[in-house]
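With one protein chain held back, the other chains of the complex are shown just where they sit.
Order of writing sets the chain letters: A, B and C. Residues in each chain are counted from 1.
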Amino acid sequence: MTSDLSVEVGGLELRGPVLAASGTFGYGTEVPLLERRALGAMVSKGIFLKPRAGTAPPRIAETPSGMLNAIGLQGPGVDGLIRDYAPKWAAWDFPVLVNINGESAAEYGELSARLDGVPGVAGFEINISCPNVEQGGMYFGNDPRAAASVTEAVRRRTKLPVWVKLTPMVSDIGIIARAVEAAGADALSAVNTFVGMSMDLNAYQPRLSFRTGGLSGPAIRPLAVHLAHQAARAVDIPVIGVGGIMRAEDALEFLVAGCRAVQVGTATFVNPNAIAEVHDGIAAFMAAKGFASLSELPRYLPRD
Amino acid sequence: MTSDLSVEVGGLELRGPVLAASGTFGYGTEVPLLERRALGAMVSKGIFLKPRAGTAPPRIAETPSGMLNAIGLQGPGVDGLIRDYAPKWAAWDFPVLVNINGESAAEYGELSARLDGVPGVAGFEINISCPNVEQGGMYFGNDPRAAASVTEAVRRRTKLPVWVKLTPMVSDIGIIARAVEAAGADALSAVNTFVGMSMDLNAYQPRLSFRTGGLSGPAIRPLAVHLAHQAARAVDIPVIGVGGIMRAEDALEFLVAGCRAVQVGTATFVNPNAIAEVHDGIAAFMAAKGFASLSELPRYLPRD
Amino acid sequence: MWRLFLTDAPLVERRGVARDMWVLGFAAPEIAASVKAGQFVNIGLRLGSLLRRPFSVYRAEGDRIEVVLKAVGVGTAQMLAMREGDVASCLGPLGCGFDLSRPAKSVTLVSGGLGVAPMPLAVRDARAAGLHVTWVHGARTADELCSETDGDDVILATDDGSAGFAGTVVAAAPDADLVLACGPNRMLAAVSQRWPQAQVAVETYMGCGTGVCLGCAVPLTGGGYDRACTEGPVYLAADVDWQALPSHLSYAVSA
Partner (left out) sequence: MWRLFLTDAPLVERRGVARDMWVLGFAAPEIAASVKAGQFVNIGLRLGSLLRRPFSVYRAEGDRIEVVLKAVGVGTAQMLAMREGDVASCLGPLGCGFDLSRPAKSVTLVSGGLGVAPMPLAVRDARAAGLHVTWVHGARTADELCSETDGDDVILATDDGSAGFAGTVVAAAPDADLVLACGPNRMLAAVSQRWPQAQVAVETYMGCGTGVCLGCAVPLTGGGYDRACTEGPVYLAADVDWQALPSHLSYAVSA
């Protein structure tokens, strides 16, 4: 039997539940080998209004079953994106969401307004793991009010789907999830990377020039499954699970834990065909269990 | 050359900087093979006033470079500890701290009072990763006031060294670190396990009967190094780094990141001689670099 | 005080004993010299999963110990991919074995599938104690029966009747006094119905194998939990709360 893997996620009809995570698939134009047939959607590398050079090297360090990165959101800014990438996306057979970033709620709002209506831009993923420069550098992502204000600022400027990418660096992810849902988010992506550090024993300094970096990869999977599950229990909008998915079983853990879809990040670095393999593995699992569609997959979502 | 690895940590003179982490060395009486010569100190399995049966199995699950556990603080309670274990500790050539747990500040206080003066008990490590039953089950560890109140309750009842074991599940570990320092802690252990979850794809349920568990092992090391470093930057009392140390290089990362000493946990499960090997590896590193004592090891602790 | 050894043991032998079931032999002289029936070793591979994996000692001869296994997950698959000379870290002997000191003239061994694992050593120790040995061994099908059963009487059973008795080992076994059993926890629960005094070797997850993590909890009928690695893995069948003991286990590490 063939199972139907299509899903509706936060205002978008997707042909499959496996998405490319922001910052791990570039602008989708980089690599000829990457298998696109199974891609549910792509989230672009995060951009700001203005071009950004990014941080000095070293930018990455490997850790057990994980990697730290501090890329510093290097990117062309909104004009470059509209000029160089969006026209290509417009021709593709899967939707592309733009991961948007800013230093103030107004900046997020302006960015979404600039991109609203640009052919090829199917929606937004708001990255709230950015420092709020107006409020003394506190992160938007761990203050429910700041997270909601960013979401509202974007919501007001676009009719396109708005997803919010949650940070794991919070005491209670449910509070943030509910705040951004109330502010108009159509879906949540959970989660972004965890802040980590690794020391160089020759230089007696951090390995990364930025000192700290975001931890991704299989090491964080049990933490990400838990946070995505907590978010899914807190809200009614769909949650997209992200963190350490290398193969179908890992994606299924997120789906069973209550997620509507998943994003694959670091795995693509290791295996450029990871997304297709995860998709195919989910299809094989569904077929073996006799589930005709993803809605039949049992979910573990106690509401207590 | 032979380097001096002795350190003073929070009121105790230790022959070396490598300690056994709570819950990973039992009561120190279990295994004949464990190498004790290199042990700086042992922190006992966490206890409550009363005996506890612990959680139902399954209690552990392996994850990439890590493991989840939900033991539920199984233990004999204070009477059993005083009767069965403390007398043995009194004869040992390294100090034993008791990891204490409670459901209210008063319970922590009473536990420390009961153990104060018992031969074999050299000090306390307060585990603040417990739910505060009086305050509706919020964790002591992510509320600076609750963390401080527990610390004070213990501080008032004993003259022995009081260490506080910090939980990583907070937005800003520096705030908690400063609160418990102000409340009289002599040292901080950073950090306890991270909350994670893993799903069973046959049962469509969490693998652990307790649903969630604490993640330990190399997977968390970059996160733990970062948190221990943040704690060390926030306070003047010593910080003991814990999380994912498997070998000497890993311990040295924590020391260079500003820790006074380290604890080894999960590694002991894999290699019962891990503590001795970490200790010896640090000694070899110090000798190779020509450092006569640990105070000469360069630390990375910018105060900005 | 028992002695425990931690040793890098090279693979010295590999042979098939049933469909997909293999015996691996490792050179581990101290463990081989001291292991008793029902004890186990905790095996770790350098580039493998983080935690060790527990295996009953199947045989011990000269400087060699043997374990028997199937590939059920990443750890066992990796062990079966070992080539001769590759090294596994072995920690053991661990746990309390079967108790053969009780007054008896004969012993009945009951094993289902991979539950053969502790039985060859049980045969050895039972013979040394002068007992008559009956071994009842079962599997789903004939080709899954271990080919190395041994004893004064051997009774085979298969679920599908393709060899020996058609049915479970518990049904196939004659009346017996001293019973030692090993197999899936569900089978052991049935053993405990028929022979509450049987000595059964149970399986649990293990974090350390050495008594320090409390991960291997065995729920007891008398309340509370024991450590399978230390007080067990052998229990009086009546002492185990079979309802509360997980019957399906999976570590599920991946990537």
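Keep this in mind: contacts are C-beta pairs under 8 Å (C-beta built on N, C-alpha and C of every residue); 3 or more make two chains touch, one makes a residue touch a chain.
All of these numbers come straight from a predicted model, not from anything done at the bench.
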Among the options C:78, C:141 or C:162, which residue touches the chain absent from this view? C:78
Identify the residue among A:4, A:103, A:172 or A:200 that touches the chain left out of the display. A:200
From B:22, B:65 or B:129, the answer for touching the chain not displayed is B:65
The one of A:10, A:40 or A:66 in touch with the missing chain is A:66
Absent chain, residues of chain C that touch it: 47-48, 50, 78, 83
Sites on chain A contacted by the missing partner chain, in the whole complex: 23-26, 30-34, 45, 53-67, 69, 71, 74, 198, 200-203, 207, 209, 217-218, 266, 268-273
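Basically, only the chains that are shown with their structure count from here on.
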Among the chains here, which has the CA centroid at the largest distance from chain A's centroid? C
When the mean CA coordinate of each chain is compared with the mean CA coordinate of the whole protein, which chain is closest? B
Cα centre of chain B to Cα centre of chain C, whole Å, reads 35
Between chain A and chain C, what is the separation of their C-alpha centroids in Å? 46
Between chain A and chain B, centroid-to-centroid distance (C-alpha), Å: 34
Hey, what residues on chain C touch two or more of the other chains? 252, 254-255
Of all residues in chain A, which are in touch with two or more distinct other chains? 65, 218, 244, 249
